[in-house]
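Only a single protein chain was left out; the remaining protein chains are all shown in position.
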Amino acid sequence: MSKSIAARLLTVLACLLLLLTTACGGGAPPAANPPAANTPQADPPAADDSAERVVRMTHAGGYAVDPHLGTDSAGTMLSVNLYDSLVFPELDGSVSPCLATEWTVSADGLTWDFTLREDVKFHDGADLTASDVVYSMNRILALGQGYSYLFSGYIQSVEATGDYGVRFTLGKPFAPFLRILPRLYVLNEDLVRANQTAGSYGDNGDYGLAYLAEHDAGSGAYFIEEVRVQDRVTMKRFDEYFGEFANNAPTSAEVITGTEAATVRTLMTNKQLEISDQWQTSEAYEALARLDGVTLGSFASGQMLFVMLNTKKAPTDDVHVRRALAHLIDYAQVCESLFPGFEPPDSPLPADLPGHTLTPVYEFSLEKAREELAQSAYASDLGAVTVDLAWIAEVPDEEKLSLLIQANASQIGLKVNVIKVPWSAYVEQVGQVDTTPNAGICFMASDYDEAGSLLYQRYHSDTAGTWQQIEWLEDPAIDAKIDEALTTIDQEARYAVYADLQNEIMDQVYGISVANQIQKYAYSDSLVWPAMDAAAAGKPVSTLLGYNLVLRTFEVNK
Amino acid sequence: MGTPEKNPVGETAPAGDGRERRTDTLKKAWYRFSRNKLSVVGLAVVTLVVLLALLAPVVSPHPQHASAYTDFANSCAPPSAEFPLGADNMGRDILTRVIFSLRGALYMAVIVLAISVPVGSFLGIMAGYMKNSWVDYLIMRVTDVFLSVPALLLALAVASLLEPNLTNAMIAVTIMWWPWYARLVYGMASSCRNEYYVISAELIGAGRLHIIFREILPNCLAPVFTKMALDVGWVILIGATLSYVGLGEQPPTPSLGQMVADGARYMPEAWWMTIFPSLAIVVVILGFNFLGDGIGDMLARGENRHD
Partner (left out) sequence: MNLSDFILKRAVMSVIVLAGLSVVIFVVARIVPGDPARLALGSTASETALETFRTENHLLEPLPVQYAYWIGGVLQGNFGLSTGTKRPVAKDILEFLPATLEMALLAALMLIVFSIAIGALAARRRNSFIDGAVRVLSYIGIALPGFVVATLLLLLFGSLWPVIPVLGRLSPGLTPPQAITGFYTIDSLIRLNLPLFWNAFLHLLVPAAALCLGGLCQEARLVRSAMIENSGRDFLTAMRGYGVPERVLAGKYLLKPSLIPAVSCMGMDVAALMSNAFLIEVIFDWPGISRYGMTAMLAKDLNAISGVILIFGAIFVIVNIIVDIVVAWLDPRIRLGGA
């Protein structure tokens, strides 16, 4: 090697080193306050300042701070508190005014006009106007991620009809249009534009993706004080919020990444955590409930535990194998020992979802499972077939269900292969028919309060190959029915189609509904949590992901 | 951990001694081996571990608990007569699962070494014999690349990118393991290369293959065997680490790392779920380390060992 090349390479190495060392100096997370303001001790300081009321909560990692990217519970919880939408979802499935004060719809159901409040300020003090709504809608559609698919099939255009008027033009009628609007989180256009960098969206650069990964640009009741990546997001109360806060509403909140049982337990023991995540094992919840000042609460929130089934891959392409699997699940045991408090299913859809109907269900019976299996095309050579059953590594309780199925299946001579898959890998695997496992255990909620939403998410061809539908139905007849329902304005007629679909799905076993999920949380008893109180009183709670965690309605008492 | 090479290459004897060694009687070998009591303990532990693994279905109290089996009535049952080391969250006997998990651990060690030792040794001996040729540079630079990152790290990266299962874990570890042998044998071979017996063999017209496999190879074997014996423990350790993060054997087949990881969720109440698999890992690795040291003592001679 010649000297000059060696010298050049050396320079490169030196530069790398330099980069490394300088970086160590400048790279650590910025501190918002001078450290002297703290009163650190070996024991953590409780928030003794009487004005300070903090709510801290753990969540699974991997969420996006950007409201237009994710559909997971942590990201949605942030969006709900940092941003506002045109309308706010009420518990009965209707919507109430939020950013929009009133709206009108044309007779053909295609043109929707909204009038905005004029007193809404973004966190930087700027006024929220119609152009911000237009910008946000266009951004959602252009990025094509997160909740974008709710809108992309229907929205033809969106325009400002004045400073405080917005018009949506739909390509086809969409009956539950108002119910998807909460998912349109409105960004501060000027702020995002000022911070956008080069990217592949033309004039919009990167559409502010880099900026919004660590900042908010919303008008919500809370604003982001600090994002420490993979660690926590700290929010503070926004005093100029146009809406109402509860008495003693939290002044700040933290979303802490990590659902490790040991971490959650230590934090709660030290009173450094007010709300646990919902992914602990039942044993862990019991242990948490024994801690001083911690109570256990739960509410049914429209989520359902599914064993989704790939209908395009042997042997689950045979309806008899699918029925056999449905008979193999001991629903009573699942709701007693595996997921205490869960409710057995009475339909393919969650019990409290508007449009839900009662259908016949499969009972746990090895005998019936054996009969079904005998009718299947694989009966002659059972030894040669295997059902691959995937469970999500982040939700350890799912392993119990997979083992239960595996154990029961082995009694009727059906081989079930249990696979533990990290969430991100699962999402990727189900992107193609061949790599999609025969069965996957998954929790799922409706994106908006209506049976049509979940039916669309689970069975429409648009969603085949997403984690929401590993069935790969791609059945034009079912697509047609779902489309028909969603464009039928008359509620009774719409619900009739929903009922029809639910019966067909149950009969064909397009996935097994295992139980109605009860979301469990361990939380500090100094907290008043409206959804918990409602559930305890037998009243409905929101079935829309994130809307049971509207922090401004919480109370923190000493 | 991730530090497979612990026997300094410098300890190996000059090449000429290779012939003498063949006259060593078994007795002398055993004497050298058993001088250190720990070696004998190691031999006993390893024998026990291998026997338990082979006879797992016969000796374990609840063989059916090693696969898909649920008994939620006994979920997290503490140690008792029925469950000597307690039961896990599915109500499965921990002792049974520990015994069965030895199978995967040993299987992995055997396969990884059975592939990486011949491959690494072959590449090392070629590079050493053809010292300063392009073959030498190519092989040894590639070796350096693989040794430039701690073995566990790259194994984790490779295993995480492949689908999580035992085979892929073995592939990942094998990819990281052969360079150690390439470097070890390279050092031996390149020094043998200039010994008189090699030169004289060349002078009388012996073929390359003859020289490499008949003259050089036998002189590299002692340190390779010693390292192999020690490495069984390290492979088991890396395998346990991979399965701890979910990249090894998949449930319901038990593996030690996975049992520790699962148990951690139930601490401190169900401590037996974590403690006993942890203990098993330590005992197995210790056993192989002691045995490896003993084999090192047996194959190397002359120098004074103080531990």
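The chains carry the letters A and B, assigned in the order they are written, with residues numbered from 1 in each.
Just so it is clear, contacts are C-beta pairs under 8 Å (C-beta built on N, C-alpha and C of every residue); 3 or more make two chains touch, one makes a residue touch a chain.
It should be emphasised that the depicted structure is a prediction, and the values quoted were computed from it without experimental measurement.
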{"item": "Contact with the hidden chain (one of B:Asp71, B:Asp136 or B:Glu163)", "value": "B:Glu163"}
{"item": "Which of B:Met90, B:Leu106 or B:Leu237 contacts the chain that the document leaves out", "value": "B:Leu237"}
{"item": "Listed residues A:Glu214, A:Asp346 or A:Asp388, member touching the removed chain", "value": "A:Glu214"}
{"item": "Residues of subunit A in contact with the chain not shown", "value": "1, 6, 9-10, 12-13, 16-17, 19-20, 23-45, 47, 56, 61-62, 64, 66, 69-71, 143-149, 152, 199-200, 209-210, 213-214, 228-231, 254, 256, 258, 260, 262-263, 265-267, 269-270, 272-273, 393, 422-425, 427-432, 435, 466-468"}
{"item": "For subunit B, residues in touch with the removed chain", "value": "1-3, 5-6, 8, 38, 141-142, 144-146, 148-154, 156-158, 160-163, 233, 237, 240-241, 244-246, 257, 260-261, 264, 267-268, 271, 274-275, 278, 281-282, 285-286, 289-290, 304-307"}
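Criterion: only the chains that are shown with their structure count from here on.
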{"item": "Subunit A residues within the subunit B interface of the complex", "value": "260-262, 281, 283-284, 287, 333, 337-338, 393, 396, 399-400, 403-404, 406-407, 410, 416, 418-422, 425"}
{"item": "Interface residues, subunit B side, partner subunit A - complex", "value": "68-70, 72, 75-76, 89-90, 164, 246, 250-252, 262, 264-267, 269-270"}
